[in-house]
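First, the structure itself, so that you have it in front of you.
Right, subunit A next:
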Amino acid sequence: MRISDIERYDTDILILGTGGAGMFAALHAQQSAPEGTKITIAVKGLIGKCGCTRMVQGGYNVALGGGDTVERHFMDTIQGGKWLPNQDMAWRLCEQAVVRIRELENEVGCFFDRNVDGSLHQKAFAGQTADRTVHKGDLTGIEIINRLMEKVLASGVEKLQEHRAAGLIPSKDGSALAGVLMIDMRTGKFKLVRAKTVLMGTGGGPTMYKYHTPSGDKTMDGLAMALRAGLSLRDMEMVQFHPTGLLAGDHTRMTGTVLEEGLRGAGGQLVSHSGQRFMFDYDDKGERATRDVVSRGIYAEMRKNNNSEQEGVFISMAHLGPDNVREKFKGMVKRCEDSGFDLAAGKVEVVPTAHYFMGGVVVDVDTRTAMEGLYVAGEDAGGAHGSNRLGGNGVANSTVYGGIAGDTMGADIRSMPELREPDDEALSAELERAIYPLTKKPDLVLPLRKRLQELMWEDVGVMRTATGMRRGLQGIADVSDALMDTGVASDNLAFNLTWHDWLNLRSLCDISEVIAVAGIARENSRGAHYREDFPDTGAMEDSDFTVVRSNNGKMEVIREPVQFTIVRPGETILPEGEPETLVAAQ
Partner candidate 1 sequence: MLSLRLYMFQRITALLMAPFVLGHLAVMIYAIQGGLDTAEILGRTQGSLLWFLFYGTFVVAVSIHGAIGLRSIAFEWGGLKGIVLEAFMWIAGLGLFALGARAVWTVTYAQGIGA
Partner candidate 2 sequence: MKNKGLIAFVESSNRLYRDEKLNLAADLRDMTKSSLAVTIERGPVDHRMQVFDVPAYDNQTVLDVVSWVQQNADPTLSYRFACRVGMCGSCAMMVNGVPRWTCRTHISKVLDGNKVTIGPLRNLPIIKDLAVDMDPFFDKWVAAEGVHHGGLTRDDPIAAIDETSSEREEANAGIECINCSVCYAACDTVAGNSNYLGPAALQRAWTLLNDSKDEGYAAILEIVSGSGGCHNCHSMGSCTAYCPNELDPMSAIAGLKRETAKSFFKRGR
Partner candidate 3 sequence: MSNLRDIKSRAHPLWLAYIIHRLSGLFLALFLPVHFWVLSLAITEPASLDGFLSMTQGTQFKLAEFGLVFGLAVHMFGGLRLMAMEWLPWSGRQKTWAALATAISFFIAALFLMKAI
């Protein structure tokens, strides 16, 4: 395989991923780009049928009046992120969400649940001071993505489905991005897609943990590509764990999937193997504490229970009346039933599960990166959430910034008359990397993935120590080495999932290392990052965030001070006399 064998494909705007970010970018680029611009959307799965935006349950945060304001949403986001967010990004997120939700309802055709008077119904996730979350039952993501998918399919953008982005290829002079090396997964053939602008919306996805919620196609490919291309990644230690993932054994893909937050909100109890409720030992709010607190409570409880047969804890709903539970949480009850558990009358074993990745590529408020021609939005972009993402801010972030990316690319492309010539050396390096496993003796990939997941969970997981993370780094290196000795049979590359398992694991190893490195660098506990050896949060005024860059394969971590461009710790932008919270106490 040589680079001359690579098929060429040219487009003006290339979009990677079809989550909220990718879809909105496609629609907005169409609206803002000059007539005749060719827009191509490429995705690892099928358009709209992969990624996590579709899996959004709870809903979409947006301040729509009734006492709530953009300022209040902003303050919640900053406080939730423990003062680490990039404030300009957070502000833009809150401000634009208001426009985006109208766009979703009026132009895209989503329908969100209504109040009796016909206005949008909003509820409050933990950590919010107003009823702010717009939703469609508990399947909000399906509504958003289905409607976006229809629009994109009908829009006439070019589709490259089941195409995996394998590497970012810089231009000959190295000054900008020339295109993306892709694998047509259906045929196994390579394709170099040149574009004047590329949006990366591949959605992060911390699937290197033993228990994780994101969809199977998400394996940090985007961040790994950005790292190789020399871009800076920020907040990489910040992995959000959802407290209640289903625990059904390590031979089922069901394990790790989310049991919704609302169960605890409605009065669901967490009990240990000995049958004791324990959350009040950790927090006054008990099961209703925020995600990070409950996750740590469960993790600590699991550690006490040294029985490898019984790993998790249980969520128990039965005391609320099985019929009541069945009615209120129909979808959840049915899902548990399908995998053999009785949520309504029995108890279901749960574990904290890696859910969302706050870290990502350093971008400006218009989604531009340090590399000309490359834009990043959605979960791949760092900054908007800081150390912790509020429930409901994830999909708001991807749709808001996806749209902004589309607008920005549509505008920027006017000053980019030419496609750029790719750097052949970089191209051949990326090609080599992708076909590397085909030259090695075939072996199973899965055991290595399991090893990585196990060690990340143990050593770089819910609670961390310097020793643990160092051990983790060593483990990652071992898995990584073993992976390089593991091959994939090359006789049939068409729809060869095992090859892609290999490439997925490659990305996961690379980013796992970054997580550990950043985690070691942060010697305090903020939001999702909890150091047992440094349980203190550190002074908010001195907040800094980590930035990791790869320098010829060596990780460099620096710490940059947070710029309090809008509000300083201890202050607020809410008008004087505003109540602390508008949410009626439960």
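A few notes on this one:
One rule holds for everything that comes next: a residue touches a chain if its C-beta (ideal position, glycine included) is under 8 Å from a C-beta of that chain, and two chains touch if they have at least 3 such contacts; residues count from 1.
Candidate selection criterion: all candidates are chains of the complex that A comes from, given by their letters.
Quick caveat: nothing in here was measured; it's all calculated off a predicted structure.
One chain among 1, 2 or 3 touches subunit A in this complex, and its number is 2. Within the complex, the subunit A residues that touch candidate 2 are 45-47, 49-51, 54-55, 99-103, 105-109, 111, 113-114, 117-120, 136-137, 139, 141-143, 146-147, 149-151, 153-154, 161, 186, 215-217, 248-254, 257-258, 302-303, 308, 311, 335, 338-340, 442-447, 450-451, 454, 458, 488-489, 491-492, 494-498, 501.
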